[in-house]
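Here you go, one structure.
Only a single protein chain was left out; the remaining protein chains are all shown in position.
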């Protein structure tokens, strides 16, 4: 019997961490063949060349898709997505997968969903059913309505997808594969590399060995014109805090130009001595860096998801993660220097939390592969009500 | 105070009939400015040049968008959509509308929705919340999840959109503007033109004055490889029926090539004497033609919607309208010569039905314009549960 | 030593006839590997599904590229070309050829040339250096300026490419591969099939065994609005001539909609009894059909090229072949019923001509393959003066 061909499209750095253990499990499953497509910002040096890590991890790439239009504004974001539809349609036409996996809710993931659904290819959506702000909220639920099989990351999400009119048999809580990595880390959590030595980056040399924080703040597309103002508050807070900080550049969403410019301007003018900047890091290195930090500051979903499992205190800024499932490791604040500073000081003073399983308990990748190997794959559906 | 700019994107012949009275009402509303974009197959001679009728009706076109990739298969359908996203993004970027209207559920309407939503332009979706088969089912609900304001055509649809997690205040049953036209027709329903004289078309000269039927059957994208087989059953049934038939060419969906080829092959081989073919007709002429027919055969939503109001008997073939709201004028049959023939004979023998208001009572266009003029326009939302 | 990978892009029906023997020679050459890309109208049913013949001839297809935007006007022609650049760029990026072959002068061939040249892939241009009217004239010479190696079809063309500033060592007269096919035909020229039985087509059954003509007339892009008027003159002339005629549908250039509409309208209104229409024919069948005809009418380059070798009399209409190299088998006339009729009557009365070698003597395919296998492949050049 021929293996089922499962095509996974990774369009960005964080999506790779989010899916990595599932990729491995698909690759190793006797009944599955992995077709890995790397697209969008995952190919770009400016966003940390995720593809280099992916290749180092031993994955073979079936297709590379350059589709990011420069501009980092809502207009180029939309056009990137349109181009993505065209490009990924070609890719699926050539690869003829038995199913396509679309990951989560980044703006360009709808391109994956359309290219598969319109070509009558069964579409599997990972991490649907969650709630947030930003354009991600619209994209995520639209992906759900285009998808045929839903592998969600929490019970909360499972219930929501069913409420959205999906057949309950097609909605399965596998947990989030990112938690699989977190679990592996917890087995030997010590930081076994020097971040600056290993990843270079730019900015000050830091005396980070005693204590440091991690910062990761993306633009919110629905507030993209405030991106520079928003990041500046965080920069000021972190400078004032005067603790070593490892800071990750933003992703490619509308507003990332504002965020990046805000960072660059702050660096030139304020020359902060306690911040070092990275574009990217291998998923496990990143998790170890988090685990050994005092806190994560910003608005990445990593704060709600991986950090729930790792127990790292998080200062979550603004609306990007509005209403997303979270546990007590997260403090929410506004885009405000003082709020950020106060919450961060409190977070730093806190011990790490106990592991929470709200996003899974570390076996998601294998569950996903097994479901892909055994469940019926269909491409037509009708709402349940 | 400046008028609100309302941008409406019409991408196909039937979408124009579906929205025409709303366009007029927007154009005439003192607080609104209409920006009309004509795109896709509405620009193409092969699909009946809907744009000619639109211009004759006195509408000014703000932009024309050529976006249909040839091939009539799932691959070109997806690529057409991707191209549509890119093109419509440009159009909205230049027109700077205060709101964009996306109509119903044709595959390319998601391009309108993405181009607006990703650019933070309030998106109004018309005719969401219904149920059908084909890719339309996925597209319609995805449009709902991308849209900020929902103007639906029935109570049934209103409840479904609310169940989908939309804010009930943002979901309004305006009825379907196509019913407005049907209502106007019923005031003087007689056929006041000779279809062949006025619209040309190809095929046999017909002695249609005593009795005739109308046929309109589109491919079902999720069954596109059967398109030719499916249409052939209908062709055989109509030939066997031996009553004059006015037949409309299919739309641009995946499979339309199969449908068209089926028709062409049948014409060459069987030379049916009782069928005349049209590409398009002005909306009101089309409704008068329907009203004076014995029955409508095929799978167009016109059968469930306008014909409910007009009371015309309908033989609805196959899965395209699966579960869509209908009243007793509709008989459902499979793709099968005998079933089609038997049902059609029965329909022809039936009197026309009483007017049904399930899709509105004839004032939708004005309701839509008034809501667009007065309701708050927003572009960020979160699911209600 | 690895074989040189030679990527050939076929974008239309006639380009295949034009390159077929070279494809075979490349495929069979011990030092070459053929990468065959089928794109544009060569994939479309409306234009005769050239791909079916190509696959039947035993060629393996490396990639298929849907890129034709509907509309058949200058705007869609330009957009098709832009899309072609994007698509073919992807294809070459994935196939990593050692050289790309761009054929002749159809509008979309510049897409092949740009996609190769901009990616630093050595570009070989076939059939440069000729002269004509229409947009082809601009496209052909632009292709020459983008190409690194020029395999031309005549001495006249060789001299012209050198005058254009190309290095004489990089300009080689191989003759035209279409002549190779013509030579094979002349070895057993009798018509060994019934055209209507084998190819179907539409239109009248013809009593063609005694005598017939062939018609092939394409729109001229720079006169595209006159396409319908132009074709109508020819239709009238052929009808009046009242000799059986095999007529081939036009290609996908701007204006082909006008040409097709002109033909369809004429068929409906005038119901010509002596014309049968085909979309396509296998290259050798087509040449046999030509060889056994009384004359070819229209504006195809086949009249100047293959017919020079076959000796078939040709009535060449209008500006499309303006100044292209020709021999005495060609009579030039304007778009005028009477001129066409008079010239055709004269052509029909003429014996076939002696074979002319102006476009080669039947060994082009092998010459081309040998040059591709042995000559130095470069991708940077500077004008010679």
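Going by the order they are written in, the chains are A, B and C; count residues from 1 in each one.
One rule holds in what follows: a residue touches a chain if its C-beta (ideal position, glycine included) is under 8 Å from a C-beta of that chain, and two chains touch if they have at least 3 such contacts.
Note that the structure is a prediction, hence the values are computed from the model and not measured.
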Contacting the left-out chain in the complete assembly, out of A:12, A:67 or A:281: A:67
From the list C:138, C:267 or C:284, pick the residue that touches the absent chain. C:138
Among C:110, C:216 or C:290, exactly one should touch the missing chain; which is it? C:110
I need the residue numbers on subunit C that touch the omitted chain, in ascending order. 74-75, 77-79, 81-87, 89-90, 93, 107, 110-111, 114-115, 117-120, 131-133, 135, 137-138, 141-146, 160, 163-165, 221-222, 224, 254, 322-323, 379-383, 385
Across the whole complex, list the residues on subunit B that are touched by the chain not included here. 63-65, 86-87, 90, 93-94
So which bits of subunit A touch the chain we can't see? 41, 43-46, 66-71, 75-76, 79, 83, 202, 257, 261, 264, 268
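The rule is simple: only the chains that are shown with their structure count from here on.
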Report back the single chain whose CA centre is most distant from the CA centre of subunit C. A
Can you compute the centre-to-centre distance for subunit A and subunit B, using the mean CA position of each chain? Integer Å is fine. 39
Distance between the CA centroids of subunit A and subunit C (whole Å) is 51
Hey, what residues on subunit A touch two or more of the other chains? 86-87, 90, 93
